[in-house]
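Note that one protein chain of the assembly has been removed; the remaining protein chains are unaltered in position.
Just so it is clear, A and B label the chains in written order, and each chain counts residues from 1 on its own.
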Amino acid sequence: MSVVEQILKGDVRATARLLRDIDDQMPNTHEILRELYPHTGKAHVIGFTGSPGVGKSSLVDQLAICCRKDDLTVGILAVDPTSPFTGGAILGDRIRMQRHFLDGGVFIRSLATRGHFGGLTRSTNDMINVLDAMGKDVILVETVGVGQDEVEVANSAHTTVLITIPGMGDDVQAIKAGIMEIGCIFVVNKADREGSRKTVRELMNLVELGLRRRDSDGWEPLIIETEAIKGRGIDELYQAIQKHREYLAANDRGQMDDVLHKRARSQLIEVLKDEALRTLLRRLESRGISLESLIEQIKSREKDPYTLVQDVLANELRDFTC
Amino acid sequence: MSQDRKLRILVAKPGLDGHDRGARVIARAFRDAGFEVVYTGCHQTPEQIVSTAIQEDVDLIGLSILSGAHTYSFPRIMELLKEHRAQDIQVIGGGIFPLEDIPKLKSVGIKEIFEPGAKLQDIVDWIRSNITPRTGMAA
Partner (left out) sequence: MGQKMLSESAVERIEKENSEWLAEYQKALQKVPERLERFSTVSDMEIKPLYTPADIKDKDYHEDIGLPGFYPFTRGVQSTMYRARLWTMRMFAGLGSADDTNKRFHYLIEHGETGLSTAFDFPTLMGYDTDSPLARGECGKCGVAIDTMDDMQRLFANINLEQVTTSMTINPPASIIWAMYIANAENEGYQRKKLGGTIQNDCLKEFIAQKTLMLPPDPSLRLVVDTIEFGTREVPRWNTVSISGYHIREAGATAVQELAFTIYDGIAYVEESMKRGLDVDDFAGRLSFFWNSHIDFFEEIAKMRASRRIWARLMKDRFKAKNPRSMLLRFHTQTAGCSLTAQEPYNNVIRTTTEALAAILGGTQSLHTNSLDEVYMIPSEEAVLIALRTQQVLAEETGVCNVIDPLAGSYFVEALTDRMEEEALEYIRKLDELGGMVAAIERDYPQMEIADAAYHYQQQIEKGDKVIIGVNKYPSERPELEFILKIDEETERRQIERISDYKAKRDKVAFQKAMDELRRRCEGPPSWENNVMPALIDAVRAGATEQECCDLYREVFGTYTDPGTF
């Protein structure tokens, strides 16, 4: 059986190995991804974002229980930050999902952000596609919640859940514009803490502002209070996600089309950037032009970045064969 | 554009022993050495450990134990890896072991045992010299 066949059958080891190869940007992954792509598009992808410590992993753990009760299989991607100094990482989100370790219907993969070396971003989209092709009905993607990752995940997901906790004060404001607009569901976790009602009210205000600003696409973001560790509010959150899924499926205003468009766009741009850059650099290398040498030119101000890139592209695109 | 593959290591404590000072210190040391560490902490059964190791496609499992229960859990983990055809995942142990148990553990496939007093740097160096990240898949 080929790797593709194994993955389509839900083989855990083959899936795990492919995900790793994608993580490490090994050659051959594109061939496999190519063959898997037609088999994607079935899973409902839900992104979870929020500052460290708000309880994303605990919520994901609890939602996985709900999914399993409905006999849905679950894929989980849990992201933790890579140390900028050493390049290593401790991936500890899995601990909060222990109850699922022996459930064949749940596949959990821990990822490190790995930073953005050489301008190449690691592809969460590809990993989502693999879990999709593997047959997972629901894919939960949990991010570190700072910077680029939030937007990336929101673009890759059907439903985006933004999580905060009471008493973060200014951090509700830190749920910045742009993020507000992609949030479908807002969760105030650790709702037993002081200040929970206040946080909910602040979110309601922001939601209202957001609704007035954008063309209402008919979805009014829901705000749910939860206590993930105690399991409170989880059913409400699950139902909210169902609601959003049904809303998308209805597609009476093209909302599903919009989401699919957004996802496809995100995926395409990502692969395009990736491949184009990779190919370009490879070509330059084969001609004996190293990235380092280009960097030196900019550093010494021999050339400015804009002219340099124009020249490179002009040269390369002239006889650009893939 | 191949980078050196990052080593992925699972650090876990099998059995009921909750003394995790060593496991936490070693996890940090591994991170500081540039490895990616999946840390599942204490109270893991052999089944949970192997399931995690396979899903996370780790190169190495580091087991920390001080309770004497290694006589059951270590061979059981090796057995499960075999059952799942994942013997390419290497296993090392750290903690407290009676001297006569060490050759027994190695004979079931534990690659190395690190005892109290082992230096973090020595463990990291050993891993760098003895554990290679898995090769990529063929299509």
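Just so it is clear, a residue touches a chain if its C-beta (ideal position, glycine included) is under 8 Å from a C-beta of that chain, and two chains touch if they have at least 3 such contacts.
Remember, predicted model here, so these are calculated numbers, not experimental data.
Set against the missing chain, the residues A:L72, A:V151, A:V207 or A:I229 yield one that touches it, A:I229. From the options A:Q98, A:Q242, A:T279 or A:N315, the residue with contact to the unseen chain in the full assembly is A:Q98. Interface residues of subunit B facing the missing partner chain: 15-21, 24-25, 27-29, 39-43, 45, 67-73, 76, 96, 98-99, 115-117, 119-121. Taking the complete complex into account, residues 53, 90, 92, 95-96, 98, 190, 229-231 of subunit A touch the chain not shown.
Definition applied: only the chains that are shown with their structure count from here on.
With centres taken as mean Cα positions, subunit B sits 29 Å from subunit A. The touching residues of subunit B, counted against subunit A in their complex, run 1-3, 5-6, 8, 27-28, 30-41, 47-48, 51-52, 54-57, 84-86, 133-134, 136-139. Chain contact summary for the complex, subunit A toward subunit B: residues 2-4, 12-14, 16-21, 24-29, 31-32, 82-83, 86-92, 94-95, 98, 101-102, 107-110, 112, 114, 117-118, 120, 278, 281-282.
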